[in-house]
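What follows is a single structure, written as structure tokens, with notes after it.
One protein chain is absent from this view; the other protein chains keep their places.
Letters A, B and C mark the chains in the order given here, with residues in each chain numbered from 1 onward.
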Amino acid sequence: MTTGAGSRANPGRERQFFIGLARAFAGSLIFALPMLMTMEMWWIGFWIDEWRLVILTLVLIPLLTVLSRFSGFKQTDGLVDGIVDAFVAIAAAAVMAIVVLFIFEVIRFGMPAREIIGKVALQTFPGSIGAMLARGQLSGEQQGSQDEEIAQDPSYPGELFLMGVGAIFIGLNVAPTEEIVLLSYMMGPWQVIALALLSLILMHAFVYAVNFPGQPQLAEDPGFWSLFMRFTVVGYAIVLLISAYLLWTFGRFEGADLEEVLGASIVLGFPGAIGAAAARLIL
Amino acid sequence: MTTGAGSRANPGRERQFFIGLARAFAGSLIFALPMLMTMEMWWIGFWIDEWRLVILTLVLIPLLTVLSRFSGFKQTDGLVDGIVDAFVAIAAAAVMAIVVLFIFEVIRFGMPAREIIGKVALQTFPGSIGAMLARGQLSGEQQGSQDEEIAQDPSYPGELFLMGVGAIFIGLNVAPTEEIVLLSYMMGPWQVIALALLSLILMHAFVYAVNFPGQPQLAEDPGFWSLFMRFTVVGYAIVLLISAYLLWTFGRFEGADLEEVLGASIVLGFPGAIGAAAARLIL
Amino acid sequence: MNAPTKSPPRKSESSRQIHPGSTTSKWEWVAAACGLLLVLGTLGYIVYYALTTEAKIPDITAEAIRTEPTRGGHVVQFRARNHSSTTAAGLQITGELRQGSSVVERSEITLDYLPPFSEREGGLIFQEDPARYELRIAPKAYREP
Partner (left out) sequence: MNAPTKSPPRKSESSRQIHPGSTTSKWEWVAAACGLLLVLGTLGYIVYYALTTEAKIPDITAEAIRTEPTRGGHVVQFRARNHSSTTAAGLQITGELRQGSSVVERSEITLDYLPPFSEREGGLIFQEDPARYELRIAPKAYREP
């Protein structure tokens, strides 16, 4: 029973896997809970355009595979390992979504298959990201944080990818709600611009904070403009693109003109930018 | 500029404080963002009963003061330090709420003072909890996690308090939304009972996970019933009480009978239980 | 509570730890004072408000503020105002074009909320020209939030 972590005995490995699976369930539940309790997510589940749901599901697989490199259950080495990790996360998230939605009576026996599948597929997206993150986060507690940081220190594209994941994650939480469009209608164009600038300032503050963790003295910094252009501006552009993609997926742009598209993207980009910046801190 | 950590020079202390303040702003923004973007929170801000708003504000101060012991900016020793910390967190959260709500045009010049104060006061509650937590969380990165754990290892009442904070925090996120009452109407009594049992099972799984972080071997465990009774059952009772208090504060119980009160509390208790259990993991 | 049992290694490990007691900086006191003022101000105003205004039946007026012809009809912009301390939810506002005792055209809109002492705007659209008739705009119904 006291098989060491390094041992290759089969029971130990299987137990590790089941602990990981339990973490995946917990993570998908914690991360998807706000969305499981959002009516708009139930409704979008049945009226979402089929092709957009297909695209969303196809986007999920490479997203999870890459994400498993950064925060998967184990230090994923091969592509196959990453893909396996991705599908384990999807399975855990789907089971969790079915159980909770069934108890909520949001899905019922006798409902059309299209409705049930749409509702579950939509919830699986945030749930599987949560499952993947939780397996990394919760299991990381054992190792020294210093050690882990070196192992996972991401490259520049990796940093941008993590920012994108953060933006997708927070964006999914709020994109389906009515508040995003309502806010973009309530706010005048100058308020929208102020919000975009506030998003940029806050993102830069986070970027800056990550690069100098806790250090008051700023000697030898890479330069304000270098950091600002390479991380803040690029990150915010990614956030805007992801926001527009999510709003399009949820059918918020039907019959809309350009100003509406940009306004809603900036409003959704505000939480997205916080999410993107926070992702670099947390992941 | 390279004043050592042990030095008692004034500039270092002040800089430390301003870094902490920046963290408090970031934390209050991250934690309060979902609520800043919830229309029900804007509406409740003007129609909430005045006395319930007063009670909510009075509850906040001791809550933050005790919380500062666990995750404040510094290892708070005295009661006065804790209270100071609490008011700093409130100030940061209030400023953040005013800025964001003003950009959103949810508060405007020319609105009655009652409406503005109600909206801001309501958002200050989650924001100041977020500010307090973030000052602890974000600054904790430097220290070895092992070390920190020893320093902050909470007693039994402390554990229950942290569970309560987790439940309040998640509960605030979802209590004002229409989904809670809608779900309690959609679900039959058997589904409500199933949800209560699921909440208990999930809470216990988390409790169990906390007591054996990543350890496969279970030698010398305190016994299933001991853990279950002392943490899970007591924790769930706290969650239900907090859920009922929040729903009462938001006026969800006007003219309701006992079955409706209990049903809505159990529905809100589901995310609350996850939040309570996760709080022990995270904090 | 400057624990004497604190072990020396921990002290050196974390530069973050601030020495207890005297360490609360001046600015921290300023920020805390701001927080205290905000809390006291909020509590004071809300208590004052609760004691001085009594919740009564909503007292709502609606009035036309301007009329403009558009492609879809004549738009009459109106402003509804709540003169009481009670919120009206689901407030129905009706506009009628009248000629003598007969109603030529009717139009109705629901406002989600009209908070205490607040005003909200909206518009009623008529196919007939409101200038040629008697225009009546009035609140019709509400519910408690």
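Assume contacts are C-beta pairs under 8 Å (C-beta built on N, C-alpha and C of every residue); 3 or more make two chains touch, one makes a residue touch a chain.
All figures in this text were calculated on a predicted structure; none of them were measured in a lab.
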*asked:* Touch partners of the unshown chain, restricted to the chains that are shown, please.
replied: A, C
*So that we can see where the missing chain sits, which residues of chain A does it touch?*
146, 149-150, 153, 155-156, 160, 178, 181-182, 184-186, 188-190, 192-193, 196, 200, 210-213, 215, 220-223, 226-227, 229-230, 233-238, 240-241, 254-260, 262-263, 265-266
*asked:* By the contact criterion defined above, which parts of chain C meet the unshown chain? Give residue numbers in ascending order.
replied: 66, 68, 70-73, 75, 77, 95, 107-112, 120-125, 127
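One rule holds in what follows: only the chains that are shown with their structure count from here on.
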*Distance-wise, how many Å sit between the C-alpha centres of chain B and chain C, to the nearest whole number?*
26
*Taking each chain's centre as the mean position of its Cα atoms, how many Å separate chain A from chain C?*
34
*For chain B, residues that touch 2 or more chains besides their own*: 16, 139, 142, 144
*Touching two or more other chains, which residues of chain C qualify?*
16
